[in-house]
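As you look at this complex, bear in mind that one protein chain is not there, while each of the others sits in place.
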Amino acid sequence: MLAFLKRSLWQRVITLFLISVIAFLIIHLAPGSPAEICPLNPKFTHEDIERLREALGLDKPLPVQYALFYKRLFTGELRSFKDGQPVLGKIWERFLNSLPLFVVGTILTWFLAFPLGIKAALKRESFFDRATTFFAYLLIALPAFFLAYLLIIFVVQRFDVSVMGMTTFGIEDAPWAFRWNNRLWHLLLPSILGAAGGIAILSRFVRSQMLEIINQDYIRTAKAKGLPEDTVYYKHALGNALMPFITMFGLVLPALIGGSVIIEYIFAWPGMGRLGYEAIMARDFPVIISLNFIAALLTLMGTFLSDILYMLVDPRIRL
Amino acid sequence: MTKSLLRVVNLKKHFPVERGMLSRLSGWVKAVDGVSFSIDAGETLGLVGESGCGKTTLGRTILRLLEPTAGEIFFEETKLNELSPEELRQFRARMQVIFQDPYSSLNPRMTAGSIVGEPLAVHRRAETKGKREEMVGELFEKVGLARHHKNRYPHEFSGGMRQRIGIARALALKPKFIVCDEPVSALDVSIQAQIINLLQELQEELSLAYLFISHDLRVVAHMSNRIAVMYLGRLVEVAVKEELFQNPFHPYTKILLEAIPEPGVIKKQKTGLPGEIQSSLNSPSGCSFHPRCPLAKEICSREEEPQLQEKEKNHFVACHLR
Amino acid sequence: MRDESKNNGPLLEIKNLQTHFFTNEGLVKAVDGLDLEIFSRETSGLVGESGCGKTVTALSIMGLLPSPGKITQGSITLQGRDLTQLPERKLQKIRGKEIAMIFQEPMTSLNPIFTVGHQVEEAIIFHQGKSRKEAREITREMFGKVELPSPEERMNEYPHQLSGGMKQRVMIAMALSCQPKLLIADEPTTALDVTIQQGILALLNKLQDEHSLAILFITHDLGVISQVANRIAVMYAAKIVECAQAGEIFRNPHHPYTLGLLNSIPKIGGGEKRLPAIPGQLPNPLVPVKGCRFHPRCFFVKDYCLEKEPPLAEIAPGHKTACWRHSEIKAQSN
Partner (left out) sequence: MKAKMVNSPGSQPENLSLIHQTRGQEFWRTFKRNKLALTGMVVLGFFFLTALTGLFLTYGREPFFNPRTVRLADRLRPPLSRPHRTIPEENRPRFGIYILGTDDLGRDVFARMLQGAVVSLSVGFVAVGISLFIGMILGGIAGYFAEVKLLKGVTVDDVIARLIDIMLCFPVFFLILTLIAILPGNIWMIMIVIGITGWTGAARFVRAEFFTLKNQDFVIAAEALGIPRRRIIFKHMMPNALAPVLVAAIIGIPGAILTEAALSFLGFGVPPPHATWGNILAVGRRFIFDAPWIIFSPGAAILLTVLSFNLFGEGLREALNPKLRIR
């Protein structure tokens, strides 16, 4: 068991190292050496290059550049090109802003997707199953930004509230109840949007997983024992059907950055995704690299967590 | 010494057990662990044993479909171990294999005709396409299929007929030796007999030698001249069929023989063998059968693994007590 | 002993059972007019090749037919109650408690995430209303009865820690834990090695005596069935073609299919002559055969066999067969 954990951890350390190298090398992808201006690529100006050269020590050999970059990142010395703020602090602040969006979205996703998927599987081919199937496909196919605008048009015209940003501007002096209410309104729409696609995809997964388990021999055994249907499905089937989702749960964390770019952009939400977008627009390389690296770190932590969970839940691995 | 068609000397095939990346070797599965025997031309050697004893691995290692860990394989006095990949590829025409599962043994995307015709084309056995078609037709008739079946895909055939296609494919290159790896185990009782008869007829007609692998002693008994009993990667007894049934030496052979349920012969209250077949990963010290052996004495766990010895003429046994 | 039970009538009586599968390819009559009686304290063997409808018969009795399958006609009577008419809720009370079943694949028949002890206890708690502690006690006792080594330890183990034979013993313990009247064993030894098979068969024989159990033993292996069965029914293409006492079937087969099956099994010491095989292939379930369903493969076929299907008729006391020419076959089989 400990050996399993050790191996799992060791593998991730290696992966992380490789990722840190790749994340760092990404900027060297720019045509020619990043220290030269490429006439074909108008995205780079002379100042860009100068700043890069200085910040990343581009004159030095690659391994030194690499070591220097991560040393600065971890000691908090690395500063954004845009405003000179320390990168880590900036990311942390935005992380805190993204967190409520992420938490509400995840809760919505998981708490809706599972009952829907399970019910659809148990009532296979019923009206409910067909209806959820259709809506799932619809949601998957709806581009998030399109749906966002449909919802914005609807909410703004119907309820006459503003939904952009984290709060409505200039209500700092309002009573706390009003402010909370306001915040909730602002939080709700992007969270629902963030969750919509996830609900659709996850409920499909849950359904097919559940269907597969229902056809297993041991479910027939449980039925042959004369156990009531609820026990058969919710104890014997669900327990097994949940296993693969432990892995998925680990992959939820990185959505904190990658999945939120569009939503945060539309709603002007000052979170990690928007930070990434702004950094890319401003070619703020320290922030871009750090974000990619941190996202990978989060993924690895997430999958490691799911490994541990697996071990606690699945008796086949526990030994 | 008479020249045998196939001679295997101290053959070993060990599989490493390791998990994941950068993990250290945690052991070896000794699927085949020092097996020696020979097969004469036109002869059938039956190989029986329970699941996981290494029968299939042995069959595939002999054909060098798996690389042997140690030991030598001679086919008509050619040493198979030393053939280069290209030489081996040419040599394969002389020895073939028939599989257990009639479903996974045929490529679902090729017609029956092209499955049988492909080896002829690859080894250039026919000058023209028409000649090849003709040869395929003959092979089909030989195994009891109609010529017009050659345009059909495997999924259109029943299990028994698929097995016939597999046999035709094995015969295409006119081999002298065929490893039959549980060729009838996946078939229904009434179809089994048809395939068994077919294999026997072909053997007589083409003077083939078989290594006939099965877990079913009844089928092996029917097919074979000699029988080898395998347990955990080793042969524990090899003898001419009649001799083996009348005079089994090894306790495992005895138990196997007793365990055969014969229709109409009611012998209730047998208890079978205690315990389960061990994994060959952690084989016990001494004789690998001793934990389940009803006759086991102290010597069985203390001494080395017993070697196959000729106890009577042409009757080999690996047991400390016999 | 058997005569005594016969006087009381059969424990389970199947009359003209029709189980059909409405598949996309067409109608499959998996069971097509099956009559079968099972008596207490007897092992009834049901023998047939793959696809002949053995397992579907068992699942029909259990009320566990998979999706496109339906019982369209006939009755399954367990001590006066027609199981085909009972609502699901009542069937649940019967499953596991009065009729239990064990399956072919012990490897996949146990839930991998619960201990085997727990899986046995569960049924006891549900059917007998026992407390967890009592259920545990009964489970331990049952594990002892099915001769699992060190039952106490086994109870806390998970399925993957047990070998195939041990899992099948757990399945048997589970099946018998609520003292059912009937045990359906669907190819319980097919996935096991011969040496392990013997142990399971012996165990079933022993437990039958101890629990005065009726067993419906389903298998394709005539050798196995002769070790356990008192009566044997031979099934071919969704119907029973012959049914008699075990000894009678082997000594005096009256149906050409039974005869053919017996002859096509290789016998040890039987020499090297060809096996008298049944020609042809198994029938396609989608295409019903007109007349006697065995006629395309039968050596005794006459014109009238192609026209009319023979009924399952009693030709001697306790011996039924469905063949127009059974009297001639008897003469030739000797």
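A few comments on the model shown:
The letters A, B and C name the chains in turn, as written, and every chain counts its residues from 1.
Throughout what follows, a residue touches a chain if its C-beta (ideal position, glycine included) is under 8 Å from a C-beta of that chain, and two chains touch if they have at least 3 such contacts.
The model shown is predicted, which means the values in this text are computed figures rather than measured ones.
Only one of the listed residues, A:L9, A:I22 or A:L99, touches the absent chain: A:I22. Touch with the chain omitted from the figure is made, among A:L68, A:L112, A:A144 or A:M166, by A:A144. For the options B:S4, B:T57, B:Q96 or B:S288, the residue in contact with the chain missing from this view is B:Q96.
Although one chain is not drawn, its touching partners on chain B can still be listed: residues 18, 21-22, 60, 63, 65, 88-93, 95-97, 99-101, 104-109, 118-119, 122-123, 141, 143-146, 152-153, 155-158, 161, 164, 166, 169, 172-173, 194, 197-198, 201.
Listed by residue number, the positions of chain A touching the unshown chain are 11, 14-15, 18-19, 22-23, 26-27, 29-31, 38, 40-41, 43, 134, 137-138, 140-146, 149-150, 152-153, 156, 251, 254-255, 257-259, 261-262, 265, 273, 276-277, 280-281, 283, 288, 291-292, 295-296, 299-300.
Quick note on the criterion: only the chains that are shown with their structure count from here on.
A centroid comparison over C-alpha atoms places A as the chain most distant from chain B. Distance between chain centres (mean CA atoms), chain A to chain B: 54 Å. Counting partner chains per residue, chain A shows two or more touched chains at no residue at all.
The part of chain A that touches chain C in the complex is made up of residues 216-218, 220-229, 231, 236, 239-240, 313-316, 319.
By the touch criterion given at the top, residues 62, 64, 88, 92-97, 100-101, 103, 105, 108-115, 122-123, 126-127, 158, 160-161, 171, 174 of chain C touch chain A in their complex. Residue ranges on chain B touching chain C, taken from their complex, read 50-51, 158, 160-161, 188-194, 196-197, 200-201, 215, 217-219, 221-223, 242, 245, 255-274, 276-277.
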